[in-house]
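I'd like to ask you about the structure that follows.
Missing here: one protein chain of the complex. Every other protein chain is in place.
Labels run A and B following the written order; every chain starts at residue 1.
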Amino acid sequence: MMDILKKIAESLMEFEPEDTIALVNEALASGIDAKTVLNEGLIKGMDIVGQLFKTNEIYVPEVTMAAECLQEALVVIKPLLKEEPSDVKVTVVIGTVEGDVHDIGKNLVAVMMEGAGFEVIDIGNNVLAQTFIDAAKEHNADIIACSALLTTTMAVMPEVAALAKNEKFEKDVKVLFGGAPIFEKWALENGADGYAEDASGAVQLVKDLVSRK
Amino acid sequence: MMAELLLITGFLGSGKTTLLKELIEAFKTKKIGVVINEFGETGIDGRLISHENFDLVEINNGSVFCSCLKDKFIDALIEMTKYDLDYIFVESTGLADPSNMDSISEILSKQKMSKYKYKGSICIIDAEYFEDLFDLLPAIERQIVFSELIIINKADTRTQDELDEISKKIVNLNSKARLIITTFCKADYVALLEDLYSAAHTVGESINTPESRLKTVRLRVEENYTMTALNQFLKEICQYTYRIKGFIQVDGEVCEISVVNCTVNINKSDSQTSILELVLISSIGISILSRVAEMWNKYFDHTLQII
Partner (left out) sequence: MGKDLIIKVMNHETIDRVPWVPFAGVHAGKLKGFTAKEVLTDGQKLYESLLEVNKLYKPDGMPVVFDLQIEAEILGCDLLWAEDAPPSVNSHPLKDTKEIPCKCKIPEAKQGRIPMVLDVMKKLSAEIGNETALYGLICGPFTLASHLRGNSIFKDMIKDAKYVKELVEFCAEVNIKMAEYYIDAGMDVIAIVDPLVSQVSSKHFHNILADSFESVFSYIRSKGKFSSFFVCGDATNQMEEMCLTKPDNISIDENVDIVKAKETTDKYNIVISGNIPLTTVMLHGNQQDNMKYVVDLLDSITKDNLILSPGCDMPYDVPIENTIGAAMAVINTAETREMVANYQAVEEDIEVDLPDYDHLKKPLVEAFTLDSATCAACTYMWGAAQFAKEHFKDEIDIVEYKYTTKENIARCKKMGVTNLPSLYINGKLKWKSIIPSEDELFEEIKKNMN
């Protein structure tokens, strides 16, 4: 059983979505439950991808392809997942702020979070501050993640944070900032509840924030 | 009167210019238009024929069959209607694909250019390098398939057995075309063109799309060069090219350079008006620039001038 899960994890770095799907199906057919396939196979695999990316051993093309393998496998596996009362479900609303159309980084964070088992609502790029809030309400999100690549559009992020503070959510919604020009001091001074350097850092940050609640 | 339109295809160095000269000679009693699609944006091929006293319409910037240049090709033909011609020979670059010809004819008829009748395509095969180039360049296969007359040229470079092999390969691709084997493109073209087979063609989307585009580099060579250095430069750079052509001053005399597949020909030129330039057709894409720069600095002290 361990063998096939390990193979699934490793398959993400083979960049052949078909192969990952085949392995997932093989695992399911052998009686391993969907949740284990997800957690011990796909999520583990994406974790490795994240680490390799963080340490500059792989770059955007490799992560993009690994993400594609993951996403195609998720299509197979998601309908089979049964929710259990003990599950901690984390919902993240993510987007690139108004005036900014750069989405490579945002997409990577989204897929890493998906890989970590979070429910990810990607609201795209060039997104109005209010739209972040509306989406968070609609999906009862735990996290609002804003991305910006420009020094000028990073100024939209505090707006999102301010709107979120004034909004009455059902949950205690946390706001995260990320993107090339952002640095921790600025983010925390401008209303963010957290900041992460890179995609895998963002996953860890969400885990920390949610467990602290 | 309706002018007959003939397309001449063949890889660079296969003998298209020689064939053109032959055709002009063969039809010297007729009025002829020549559409030359020069390579490398220079008038080198053009210059070779210009002293034959013919009207010349040059199409620059690559193959006439390049989808984007179809319009200019039409313009050239429109221009030629003024001359009331009997024949129009269109020389295309080495990688041009004749399968576009039917759609070009269609455009012509829509433009009420009924003064032209597309008679067919003549394809010249360079016997010396046939196997090498055939495997390398899919365009050659298309040229064979879409031709009415196929000339295997430079027969003297191969044995009869080898020529038979080449012929067999060509007939396999196109059994309807007329096939002749020559040296220096010598043949009775009046007769050949009279009964040129004109079959219905399959209209194919030209594969002369970007993959087969040529990267050409022009070098300005206005200094004097030594034969030794030039020879070494050409011998080394030629491995990255399909073809090198041009005029250059060697040891004080203007010479014509022609290099195909690393066979270097340097001949004294009688032309007084040649523009001193070398044109290289790359076989390695844009990287030719780096290699040229590298080799140039290795063999010459003069500054490299890429135009």
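One rule holds for everything that comes next: a residue touches a chain if its C-beta (ideal position, glycine included) is under 8 Å from a C-beta of that chain, and two chains touch if they have at least 3 such contacts.
Note that the structure is a prediction, hence the values are computed from the model and not measured.
Remark: the absent chain touches shown chains A, B in the intact complex.
The chain that is not drawn here is touched, among residues A:6, A:35 or A:102, by A:102. Touching residues on subunit B toward the chain that is not drawn are 61-62, 66-69, 209-211, 213, 215, 285-290, 292-294, 303-306.
Residue positions on subunit A in contact with the hidden chain: 15, 56, 58-62, 64-65, 68, 99-104, 107, 126, 150-154, 180-183, 185-186, in rising order.
Convention: only the chains that are shown with their structure count from here on.
Computed from the mean C-alpha positions, the centre of subunit A lies at a distance of 57 Å from the centre of subunit B.
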